[in-house]
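Of the protein chains in this complex, all but one are displayed in their positions.
Presenting chain A:
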Amino acid sequence: MRKRISAAAGLAALALTATACAGGGTSTPKSDTSNGGAAAGGKTSGSGTELAVPTGPVTITFEEAMTIGTLKPAMDKLVADFQAKYPNITVKLQGEPDYATMYTKEKAEVQAGNAPTIGQAYESWASYFQGSGVLTPISELAGTDTPASMSTFYKGIQEDMKLPDGKTWMWPFNKSVLILFYNADLMAKDGQSEPKTWDDYAGVMKAVSKDGVTGSTIDPGSATAAAFGTQWFEILAKANGATLYDKDGTPHLSDAGVVKALQYMKDLKDANALATGKNYPGETALGAQKGMFDISSAAGYGFENKTVGGKFKLGITALPSGPAGAANELTGTNIVVFKSASAEQKAAAWAFLKFITSPEEQAGWAATSGYLPVTGQALDQPALKDFIAKNPYETAAVSELDTAFALPGFSWIFKCQGYEATAIQEALENGKQPADALNTAQSACAAAKAQG
């Protein structure tokens, strides 16, 4: 068997070289059969000793997608501050235009035996990398699975750093939650007020949907990518008291609370208070004064503000709550450390990870990028205090980081979110009954779980 695999690996390398198809090839990476990753019983406990900051010159590479708008200067500042403190370490950014491209690049680089030192990753991506034995656990860097600074992070963030095996494989980076942007002038004109519950929200949506204005326009996501519309659906389900997935990933997509969430969305669509689109349609509609609300990431503040362009007062508030209380979902990615990095690179990467989550850097990062600080200690920093004074919504958004949920970190959850998005499309666009659409999603997700 090993021989056949080696032969296949050779063929793979030849095929990849020949086709120069870095993104689509299946070439042989630096296969590690001795470890086989954590899934195969790899080394997951640390040596007990934290890696020291290297003293000699080291270059680490960072595959990231913070390349547009305010994100790029925020990213550049993090790196500049780090390199000023550690002049012997060079952080080479490998910027990508979007997450999908970044993930494709990361996989191609690993396959080609040229993985970056660190890279942004969603939980399900990290699960795929970990299952393939190409990640370094945090314990190998920090000497413990629960580094001291981790305890200062918000509880939701702490949970999000682990994979289902219970071990810490990721370090938090650009985290956020969803918030509600709205046209404050239009709301005042229509005699409406900020909705506190999802029932209120439906009432306002229907009341303002007239004269060419639609309550809100969402991107329901697609089979290959969840969008804010998908996450809104998940939040509604949680606010109804539903459990979308057990910790072991068992899906409950056809449970009553989940069906109720989709029925809620369908009712709004049927009442012409909700529309669907692509490419941040809520932001576009809000900016064009064709939409009242946009449910988006708190990190989207800069983009929303730019789209509105001072045409009206942009209102911002926390998401309404449901029968089971307030619910919100984490957005954004974490950072993973790839196993192929040298010992010096891993040590430098660990220094970088700790540095960017320090209260000082988190304050600057949050104020510039719009993402939320992962540690409450950042709120005491002058840079973030100034930002919060101008943007009071930040306090409410940050407070949800303790309770915000993330879907279980299995690689196939990515597929299941696609099935959720398809169910939303079926119900909103094709008139399918929510229960039927979600039954289909449930079956497909259960099959994906069985496939592993």
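In this section, a residue touches a chain if its C-beta (ideal position, glycine included) is under 8 Å from a C-beta of that chain, and two chains touch if they have at least 3 such contacts; residues count from 1.
FYI, contacts and distances are computed from a predicted model.
**Student:** UniProt name of the unshown chain, from "Acyl carrier protein", "Sugar ABC transporter permease", "ABC-type dipeptide/oligopeptide/nickel transport system ATPase subunit" or "NAD-dependent epimerase/dehydratase domain-containing protein"?
**Tutor:** Hidden chain, UniProt protein name: "Sugar ABC transporter permease".
**Student:** Taking the full complex into account, find the residue in A:K162, A:K175 or A:K415 that is in contact with the omitted chain.
**Tutor:** Within the whole complex, the residue contacting the unshown chain is A:K415.
**Student:** Using the touch definition from the top, which of A:K92, A:K189 or A:K278 touches the missing chain?
**Tutor:** Touches the omitted chain: A:K278.
**Student:** Could you tell me which of A:S193, A:T224, A:N272 or A:T395 touches the chain that is not displayed?
**Tutor:** A:T224
**Student:** Using the touch definition up top, pick the residue from A:T136, A:N174 or A:Q425 that touches the left-out chain.
**Tutor:** Looking across A:T136, A:N174 or A:Q425, the contact with the absent chain belongs to A:Q425.
**Student:** Since one chain isn't shown, list which residues of chain A touch it in the complete complex.
**Tutor:** 1-2, 5, 8-9, 11-12, 14-15, 18-19, 23-24, 26, 28-29, 31-33, 36-37, 39-40, 100, 104, 107, 110-111, 128-129, 131-134, 217, 220, 222-225, 275-279, 281, 284-285, 288, 290, 411-412, 414-415, 418-419, 422, 425-426, 429-430, 440-441, 443-444, 447, 451
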